[in-house]
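Quick one: this structure, given as structure tokens, is what I'll be asking you about.
Only one protein chain is missing from this complex, and each of the others stays in its spot.
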């Protein structure tokens, strides 16, 4: 009953097999191998973007930090949700790679930036050199709260950003989970909606350690190539990342994995919501569930061996709050989560199944 | 006949198997899993150092840059060989992680810092705030030229460094190859000889992507832990690195691999040296061979499909030079290089075998 | 009627004379001159601190940024008021000099950090390498809202900080104005109350361009010396800064200047408060006045030629707000502000004098 994160599980069989398969024989190092080239072509086809530049890296923190560094000068600012991963969980990696540029947090329920908050921030007239000019907006898809931006929402936020000379980055650590919900094309969810760079995640959804920085603006490719290398993120044996990403994209494996995780999260949410005293402050749109539990239930689950994290309350909707005897927690389902896993937790919670 | 680098080959069978084996079941993320703990214990035992702090990362550039950043303040300088990997091949990763500290190159044959050059540099009296004070010395073991520092040589350089308040880093991307030659213990080659931090390489010698920053001074552990994370180098699925390192250290696998690579380099060197017009400007002490070839021989080898890199001449001994019709090249053997591979190259070169 | 800032006026006569006087003859450069040494001695006597290290610089931004860089590692965080100058008006200079460390804003009325907010922030248990550890607290004295921390308030905040391994910086751009109000000794207001480094301002209170970084912890002196130089803040003709600071400290000139500015602010506040519809959301404790004005009055003042800035409302006390037809503004008095200046503004406002 480990619902702590979608990174506590290993690789999917398909991806592990691909790592093994790719191991034979000599291959050019540093990403100059044919498998890496094939991955680029897969991404270009998938995103309907022939000029797409693709930079595999091993961690999401690296993908985000390098991407933002390409968009924000050291004296600039990057807007994001006040609870975004880049803001709160990467130990300042973005600030490091951006050389001191500032992350500025915007509010919004469930980790989703409120359009009015963005508009208000951008409406403040530029105040000269004393103030760090906003140069990028980072959207998390899905959000830290497991919500999903619709393409028209992304387009509206991006349009507002671009009007102000602000580039758009999408932190897609859970992009697959978002897309599985949206049902649109990758292009519709990203560059057609105004996204300039996407941190495309795979590690949380079937890979062991593989992400890709997808650059929709060719003018940004060179700076990212150099920044990846000087960040120590260009693997010498590029086949390791390429094999994972190749299998991840093949035959819709990535979306199938994500759909499974999302289904399990929905099942978990339905089961929990039926329990007395449990409520979900915002909907479950991807693979994460954020219930407010009675403290006694929380204790019972933990005693039964369930693993998951308490959660912070900044993203709660207006009017919602966590009472004395309550706990806001986060449960995450992965591609490897089964109905059995979910039902075991629900059983421990005293529910009668999904 | 690919002698371009020891990173053109995949993982050894033992390591690949370990990756597969480690894949099952949920494990705590970010290195909090039992396998990562076991790797730390292996390193502590191997290096006879119970306080050793161990930080796995995926690339050697990351290991070096993070290690140096722990030793050198942003206003300081780090001495290294003028052809060291940190100086010439990492796109400024050390300067990035050190926040602008300067690398200062010292001369020496075959990539080995000449003790007199170090002594002369450190003998210059401190010149106040206009000048960046030297705070670290980085030794490459084996060197970029494939030479190996003896423990007493390391100890002499380290003693000189420490006298001047200068910490000692060892870039051990090919530490296994060096140790296989030295035959001493890991402790004798490192901390007993004055090394403060070791970048312990595995990727070039059987792993796919695994290195470890080994910190012999406990006071430096915390800053490295944070710097690894903010560098984007803390993998969420720590099992990937742990599995590789565990198998690498188990049953002397690492030294067996290195010994094989070294034997093949020696065989290659012997065969080449017998050819007319070929000479080795410095000895082969690890797994790299740097012959000066007649241009015609170089052309013949390449025509036959041999892959290797031309090399720069800065490390040549006094009195040695590369003539008009000659080429200095680098050939590297890996754990996976066989006698058949070596003999095929020698045959193409017109040699009659080893 | 220029109340825009205390930096719109030139130097005091005493300080200008000192610049002229110091100009004759050759002097050792880079602060090695006798006048610079004399300034250090003046500061040591004034602060009753024989080990005090003194680093003159030309701007307050430089003083703050260099000081914070000595206290906070690149992966750390620095707490300050959410409207502190370091947070909002220095274009990221602290982040630049700290190499990407993060500023975290705390709330509080009138720019004064609420002790409960600090306690709450520091009470959150450390969360490992994913989160930037707090390493410094920066207090503005006087605050951006013109309030003054009492020595016991500083001591309480500092004690809390030090308990958590957090060093204390004081941004004393208006330290003289604060001290003129407090009436205590400089030592009581700073190191005896737990301050580790003080940015001691003079430019706003009689100098042309002179601040001093006062370092009460000798272990921090060396890193600041180097960081000042590499920041480009070590003037070659050190006499310029030394002459200003020498005259500033001589004969209580600095406190006399500050007292005059504070008196004028008090007079201005008294006069404005008597006007219908005007209120002061927090008290005037130094040389800055923040009235909420009826919009019509604001317009009348500007039409009469008064110069001052609109102000932001984040620091308003709970329950206070600025209505539709109102404006929160900031008026600053300097050492050179006279009763005539104040009364002219009050007259334009329709007041009948102070």
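For the reader, a short list of remarks on this structure follows.
Just so it is clear, A, B and C label the chains in written order, and each chain counts residues from 1 on its own.
The rule we apply is simple: contacts are C-beta pairs under 8 Å (C-beta built on N, C-alpha and C of every residue); 3 or more make two chains touch, one makes a residue touch a chain.
Model, not experiment: these values are computed from the prediction.
Although one chain is not drawn, the whole complex shows that of C:133, C:194 or C:231 it is C:231 that touches it. Considering the full assembly, B:96 is the residue among B:3, B:47 or B:96 that touches the omitted chain.
Seen across the whole complex, the unshown chain contacts chain B at 74-75, 88-92, 95-96, 98-103, 129-132. Listed here are the chain A residues that touch the chain not shown: 30, 73-75, 99-100, 129-130, 132-133, 223, 225-230, 234. Across the interface with the omitted chain, chain C contributes residues 2, 4-5, 7-11, 16, 19-20, 22-29, 57-63, 65-66, 90-93, 96-97, 203-204, 208-209, 226, 229-237, 239-240, 307.
Rule of thumb we're sticking to: only the chains that are shown with their structure count from here on.
Chain geometry summary: the mean Cα position of chain A and that of chain C are 42 Å apart.
Per-chain CA centroids place chain A at a distance of 35 Å from chain B.
Note on chain placement: the centre of chain B and the centre of chain C lie 51 Å apart, centres being C-alpha means. Along chain C, residues 74-75, 99-100, 129-130, 132 each make contact with two or more other chains.
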